[in-house]
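Only a single protein chain was left out; the remaining protein chains are all shown in position.
Chain naming follows the written order as A and B, and within any one chain the residues start at number 1.
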Amino acid sequence: MSEANGSQNVLTRRSFLKASGAAVGALGLAGTAMLTADEWLAPAQAHADEQERTGYTFHYRHCQCNCHLKCTVRDGRMAFIEPNDWPDKRNETICLKGISEIQHVYSVDRLQVPLKRVGERGSGEFVEITWDEALDAVAQGIQKVWSDYGKQAIAYMPSVDTLSVNLGRILGAQEKPHRGIDIGLGNGFSPAIAESGGQGAASNEMKDWKNAKTILNVGCNVLETCMVTAPYFFEALEAGAEIITIDPNYCTTAAKSSRWIPIEPGTDAALYLGMMSLILENEWYDEAYLRENTSMPFLVDEADGSLLRDHPAESPKETGADNPFMVWDAVSDSMQPYDADGVDPKLDASIEIDGKTYSTVFRKFKKQHEAYPIEWAAEKTGVSEEVLREITEKYACNGPSILSFGFGGADKFSNADVSGHAAVVLATLVGTFGSEDGAGAGAYVNAYQKVFGAGKLPNWPLPEECKAASAPKESVDIRDDKSGIRMLYFQDGAIQQCSANMNETAKWIDTLDFVVAQEIYHTPSVDYADIVLPTCSHFELDQEIGSLRALRGHALLQQKVLDPLFESRTDFWIETEIAKRLGYGDAIPESYEELVRYQLDNAKDEAVKGITLEELIESNGVVALNDQPEIARSYVGQKYATASGKIDLYYENLVNYGQALPAWEDPCEAYAGNPLRDEYPLQFFQRRTKYHIHCNMVDSTWIQQFFKPSVEMNPVDAESRGLASGDIVEVVNDRGSFSCECVITNAIRPGTVAVVEGIWDKYLESGAIQSVTNDTAIDRGPALPKGRVIPFNDTLVEVKKA
Amino acid sequence: MQTSVKFKAAAGVLAVLTAAGVAAWIYQIMGGLGVTGMNNGTSWGLYITCFMFFVGLSAGGLIVASSASVFHVKEYKKVALPAVILSTVCICLAGMFVLIDLGGIQRIYQLLLSPNVMSPLFWDICVISLYLVINVIYLVFMLSKKSGAQDRVAIVSRFALPVAILVHSVTAWIFGLELAREGWYSAIMAPLFVVSAMDSGLALLLLSLMGLNRSGLFKTDKKLLSNLAGLLAVCIAIDGFFVGCEILTMAYPGAAGTETLAIMATGATAPFFWFEIVAGILIPFVILVFAKNRARMGLVAFASICVIVGVFCKRVWLLLTSFIEFNVAGAPGVISGSSAAAHASGTDVWALAGAYAPTWVEIVVVVGVVSLGILSFMVLCRKLLPGNRAAADAESSGKGAIGEIA
Partner (left out) sequence: MTRFGLAIDLSRCTGCNTCVMACKMQNNVPMSLAWNRVVVEDCDFEVGAVGTYPNLTRSYLPIACQHCENPACLRVCPTGATYKDDKGRVEIDYDKCIGCRMCMAACPYNARVFNWEDPVRDPDFNYGDKDVPVRPKGVVEKCTLCKERTDRGDEPMCVRCCLSKARTFGDLDDPESEISRLVREKKAGVLLEEQGTRPQVHYFN
């Protein structure tokens, strides 16, 4: 166990309040709510006469849920957590993770004091240091990297749930450079419709599912990963929608859907391509929609695959207004700018002009699809032709239809962008975007709060030089030479979550000049840090007012529930102290309150304007954003922020990669005929669960009563290896290995194994889950909007008895 | 003074064991029942097994004694006194096991303050108390030298016999009325308990009489012992018949009972079930069905031991089998809550099926209680049995006779 070396463990859980009492004293704060260790140990009595106080805060937003919680504090200890009152009652949610914070805030794995590494990176050998020592060391480290390499040599990897405000900009670091996670499908999906986040967010929110008739949910275990959407899922079912979940494994969502269709992992693109072949064959596509709202009638030069424009374009991003795309007008039977008055573009045409052949995008698309007949798709996906026909007909002809995908499946294969691109084309064929209620496509878990119901809050104005650096274009991976990264400043388990092939990643980290972890818990990532800064959970503040979010249609304020536990400090305090040491002490807000007031007073977003801090406090931290729709939808009125202003399905920048239109490409490792399968025959899948948010909550003893880390595999694969449930098994490939208990279940597809992602190394028998995962960077990565995807699930392994 | 030395040695050992049992019990009271192997899935264990077992053992004695008076079986009258002593001791032990099993013995007065007359446990507590009182009255009248005492014995015996049968029936109903437990819910439970009581009780009486014979405290005719052994054979046969009836009823519909039966026949409680069938019923019956075997005291003793151990095994499988499968089955099962689980972490707190093994605390407590029982029986026999009383009288009046007895 790595943590046995950490001297911080001299603080037992029972004595922590003593320590934190001292810390409170040091801060000069009133410590009346704190207990001494003796009182802590006093036996439980009826607690009717104890003092109670209520505090309000929000929980994780990483699961997209951002529950706002009403917390009861009794004698300085958080004794009760319940959903807060929201103006929109649908948002009054809490899940087992939120409730388990009763225990989890006091977890044995809380980082209690600042630490300094004394052993090898990754060994977990630390000594306690004071805050001053820690902050001085961090500031000196930053300044050294600044002077030696420049600010862009710092990679700042904050968590989704960080409450740091200005830290990244003060560091001048590359923020989340090429992290390659949750962007795979969006790489292919988002450009066509210029989806704002670039991560494939859905075009409508899940509340709209009840207006759909057919819902294809592909590789998205939404009932576990974004639990607060459950009511909308069931409303849809009860309204008569057919939810068809397509997933290799019989996940919770599959079990609750109208129907589950198993699929070969990594072949989602083949599914979409096969479905599109059927739609073309049966002319189920919405021809008028394609002509009016998409790039399908645009003419392409067959010679070089470029889109024909009014005049040669300097960049594919040149807008259609400046340099119109050309179409073949059926009325005049001539080539015309697509935006010309009265133009009636032909959808399916090919013409020859001056010896050059021009075809419409649609013609090319049809032609390309000759390679993807239904038989082909059936073979690739393992879904029978009959079933493919059935679901395609339902999807195309029994609308409104939804095409939903998630981040846990196809997103983590090397061909993720092809899947995303195919998905957006498929959805467009049946006229999904900006049309009727209940029609939509994309990642619903992402859209739920990130796109819809999210208010924009202004940044605190910092001096000119304080701005994030952009990652070098020629770099595809933070670990490559071209990234220029010499220092890593990370939060919330970023190393473990964002790195495949951990052994290689560890080697890279070892070459860095300086690594800082700012974490609440001692996640496996912490062991790689040189300096560890213990930060507070969302329940703890040293001031009454904390940070502000504008999500789920509401402004949400964090207020104090508990004083900082142990010697942890808020993200705000840490960034203030670092800023002071870097000479920016005067440039940053003095308190969260000052920041929140600034954000509210200077809001440009109509949704936020007019909301005051006083109103927020009065409403226990939750105020509805202005003019939020009952159900939010994008692209209403067929408005797209693309170059042409229409749905740009043809990716001109990928012509050289053969992906201007989605073309099948096998996953880079977990494909059917890979010779590597002789040695490593099983596809390895990291699934997500309701119990954790990545590496968060893994250490909660309440949650541990329900969850035990295990490798899940099908009886067929277990039998051939002589494995039984409860055996300790080793999961191995050339990259590395780890071992833990195995569970034999029919819910897992034969030929695959699954393990829950984010499990800490210390809860495994040995090794690290990420040590086996695939980190291959595909060639077209730099050409994709969000860079290459890390193909975590595109991994082959063998499982044997440990 | 050989006997006395032996007696004192035995008594000394038993007293030490008793003290150990008391210490273990105090430990249990301090730590809670978590120190036992019981858990939320199998919420009764060795103590309740022993409770059933000793209620049964106490029967044999009283049924023999009272039938002697009720049915005027003359020979049995000779052994009535040791039989009643045995019965009294056993019922006290049974009662102690109920008390030891209570998690909140400090609130026991609630039984008097707010009794629930619908509860079979309440019935049992009443009947056991009544049974104990009758035993004591029986004993008092038997020992009384006043005239008319023998008539009173006859009257008491007329109450004692039905109460003895009732006490076993009510104990059976604690289980037999529980619809929730497939293996318990059966009308045959009461007759089965009564007949098990008779065979195990008789077997214990036989062994006790043989022991008394050897110790010289009390002499019993070999013929009478053979006679009692014959009665034992009949009881074993009836016991076997009832068990057979029950099993057939469980197996025949091919319904829920089959699963319970499968646990008995091939599952966790199978060793106990098969031991009872083979060693508790078949072997002793085969031995005792032949008159010539009944005349051989060694065989009678062996058969009696088999019967007693067999009936104990029956108590084990009868109690535990019905805890193993939960009516609503599926992961994660039932949160076990046991001592082991309380300190277990993670998913180990759950159990898919009931499981139980006694801990050292339970075993020490049981050994202590049984030791106390044997000690009490020895002391009571020494004090109350006629031969010994004579000797004791002689001892107090001078010296001499004891040596002869030895």
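Just so it is clear, a residue touches a chain if its C-beta (ideal position, glycine included) is under 8 Å from a C-beta of that chain, and two chains touch if they have at least 3 such contacts.
Just so we're clear, the structure is a prediction, and the values are computed from it rather than from any experiment.
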{"item": "Contact partner of the left-out chain, one of B:103, B:244, B:271 or B:386", "value": "B:103"}
{"item": "Sole residue of A:196, A:319 or A:746 that reaches the chain not shown, by the stated touch rule", "value": "A:746"}
{"item": "Contact partner of the left-out chain, one of B:31, B:162, B:244 or B:271", "value": "B:31"}
{"item": "Among B:122, B:159 or B:302, residue touching the chain not depicted", "value": "B:122"}
{"item": "Contact set of chain B toward the excluded chain (per top definition)", "value": "31-36, 38-41, 43-44, 98, 101-105, 107-108, 110-111, 113-116, 118-122, 125, 174-175, 177-181, 326-339, 341-344, 349, 352"}
{"item": "Those residues of chain A which, in the complete complex, touch the missing chain", "value": "13-14, 40-41, 44-48, 50, 52, 74-75, 77-83, 93-96, 99-100, 102-103, 106, 223-224, 227-228, 230-231, 234, 237, 250, 252, 255-256, 260, 262, 690, 701-702, 705-706, 712, 714, 716, 725, 743, 745-750"}
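Going forward, only the chains that are shown with their structure count from here on.
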{"item": "Chain A partner contacts - residues on chain B that touch it in the complex", "value": "332, 345-347, 349-350"}
{"item": "In the complex with chain B, residue positions of chain A that touch it", "value": "701, 704-708"}
